[in-house]
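Here the complex is missing one protein chain, while the rest keep their positions.
Labels run A and B following the written order; every chain starts at residue 1.
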Amino acid sequence: MPKPLHSYIWRYALILIAVGLALLPVAWMATMAFKPHTEWVTSASDLHWWPHQETWGNFEYIFTGQTEAVTVSHERTAGKPILASLVTSLLGTLIAVVAGTLGAYAVSRFKVGGNLPLGVLQLRLFPPLAVMIPVMIMWAFLGAMDTWWGLSLIYGIVTLPFAFWLMKTFFDEVPREIEEAALVEGCSWFRVFWKVTLPMVKEALASTALFVFILNWSDYVIALLLTRKEWVTIPVYMNSLSSAMSGQMYGAKAALGLIAALPPVIFGIAIQKYLVRGLTFGALKQ
Amino acid sequence: MASIELINLTKKFGDLTAVNDLNLVIPDKEFVALLGPSGCGKTTTMNMIAGIEMPSEGSILFGGEDMRTIPANKRDVGFVFQNYAIFTHMTVRKNLEFGLKVRGVEKSEIKRRVQNMADLMRLNDRLDWRTSKLSVNELQKVAIGRSAVTEPEIFLLDEPLSNLDAAFRAFMRTELKHLQHEFQQTMVYVTHDQIEAMSLADRIAVLDMGLLQQYGTPNEVYNKPHNTFVANFMGSPSMNLLPCRLTNGGGDHALDFGDAGTSMIEDGELMRRCKLARNADVVFGMRPEDIDIQPREVGRPGIDMEVSFVEPIGPRTVVHLSAGSHSIKVAKDKQYPIELGAKVKAEFPKGRCHIFDAESGNAIGLE
Partner (left out) sequence: MTKKKKPVLTTLEREGKTLGLYMTLPAQLLLLFIVAFPLCMQLYVSLSWWGPLDGVKWYYAYESLNWFGNYGEIFSDAKFWGSLGRTFLIVAVVVPVEFLLGLGLAMLFADKFPGKRVFYSIMLMPMMIVPAVAGYMFFMLFQSSGPINDILSAISGTKVDTVWLADPDLAMISVMIADIWQWTPLMFLILLAGMVGVPEDQIKAATLLGANAWHRFWRIVLPRMKTVMIIALVIRSVECFKIFDILYVMTGGGPGVATKSISVYILDLTFKDLEWSYVAAIGLFILVALSLIAVVGIYYMQAAQKKAEA
């Protein structure tokens, strides 16, 4: 429908403001990550966005524990927390996607599973902190506290609802005729699932996995409760990255924050078209 | 006054020219059909009249007034969409009320006019139904009623009957005609169905590839097609078009159909038109219902052909004749007594023949 020119000007003006506000905090962190120690804290009079002297020192510091300008060294580097975040997020994703996909197919096709759909949904309703006491006791009992597998297991469980509901909507969309054709050819149900249906939802499965990975990677509170030292993840490690002597380690934390922020942003853009579906448990489609 | 004038109207989508330099005057209170195959630019033309799309060039006048700066919601045209575009979240009544409400018409007046429209469209017992429960036929009535209730002077319909079953389509045709008499609007009707166009319209504009092919009364368009496209598009079965050569043997003109033989021209009118032909290659056209089938012994002009197929289609019988590389269809009464393989003569009666230029496809010598 034809529109007058001034409506375009208004629209672009408003969109640019919104985009600017969305970018501002990220931009500050991104430039902070490249600021040398002397520019971390500044008096308001010489506050500047772009570092006067760009440096990789902050990254050096978080990975090696020391860099020239910073006197306080840090004995625990970011290597292990990054590894911990990666391992637990990946394994958690694996658990959620495998259990979710199998369950979703069964519920979508065979109408079995009873309360499973609502059961997994309710996992999302409650604040994790309200139900963590028994989990902490159980984890201590199982020796799962502060281990890679303990954290992975709980990640797999809390993101199961997303994997389940997303995959269910994808399976609901697969035309039955194709499966029926394969059944008529003499395939068993499992072969149909494995050889016919699953390849058809390949792309959806990959998107679901990325989506679940983002959620696991973004966790803070569960890692805070179930890890102590060995397997702390990036967010927990990041918050511990200040010391009494050095005060806030702005640049170092910003560098780490940038590293933590990158994967979800990249993956999120990659699976844009499924975000609505994922975030609303399949209730809405884009 | 609500005449519609389209002046040098052109619409381009990138490289594609959907409507090309269209000039058309639709007089007040007339029913005009825009007829053509899909992709001919008829819907684009309609959208430009309504203001949904802006022309690339040219202008549109309503009653002499330029519509360029008037937005779609101020043009006061009724528009019926092919898929009806019913507001599915509203009841039938809310749908009918919509146009009046947004115009700020008084409540009691809205009620009265909606009631009238419901009576007219026979939607009375459906007024408070949700539209999701309606049949396609009822949706159609709601769509027309919703546009008509605001009593626009210009009424545009985009293939409104194409989704209906055959019986209801026939019913709606009379209903539409009736509606136009009632409200005296200027109606523009887009269709690809030539029968619909013929039966409804005062005038037909035939479009192809964005170009206006012919504009005239149904009678003119049917009986005096300006070119082979119009000739072919109007009528079912469509006009027989036979490429042939104009020969000039011994002072007499004849049509040489190649391996199908030749036919002398006795028709004075045809003769006159043939003389105007610049070119010896022409296309000879004849409507299926105009051709006579005679025994070969009768010595009148025509060509000898053989019955290759007989198609009884209810009210009529379509006889397929062939000779050499040519074949034609002849429409006859039902149960027409003829046998497959019969050797007959196809005779072309005077005054019913058409002759077109082989290259341009334009009719030759039409006044």
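Please note the rule applied: a contact is a pair of C-beta atoms (placed from the backbone, for glycine too) under 8 Å apart; a residue touches a chain by one contact, two chains touch by 3 or more.
Bear in mind the structure is a predicted one, so any value in this text is a computation, not a measurement.
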> Of the listed residues B:8, B:59, B:83 or B:360, which contacts the missing chain in the full complex?
Replying inline: B:83
> What residues on chain B make contact with the chain left out of this view?
Replying inline: 50-52, 72-79, 81, 83, 85-90, 98-99, 101-103, 146-147, 150
>> Just checking the interface: what residues of chain A touch the absent partner chain?
In response: 1, 3, 8, 11-12, 14-15, 18-19, 21-26, 28-29, 32, 41-44, 47, 49, 95, 98-100, 102-103, 105-107, 109-113, 116, 119-120, 122-138, 154, 156-157, 160, 164, 183, 188-190, 193, 214, 217-218, 220-221, 224-225, 234-235, 238-239, 250, 253-254, 257, 260-261, 264-265, 267-269, 272, 275-276, 279-280, 283-286
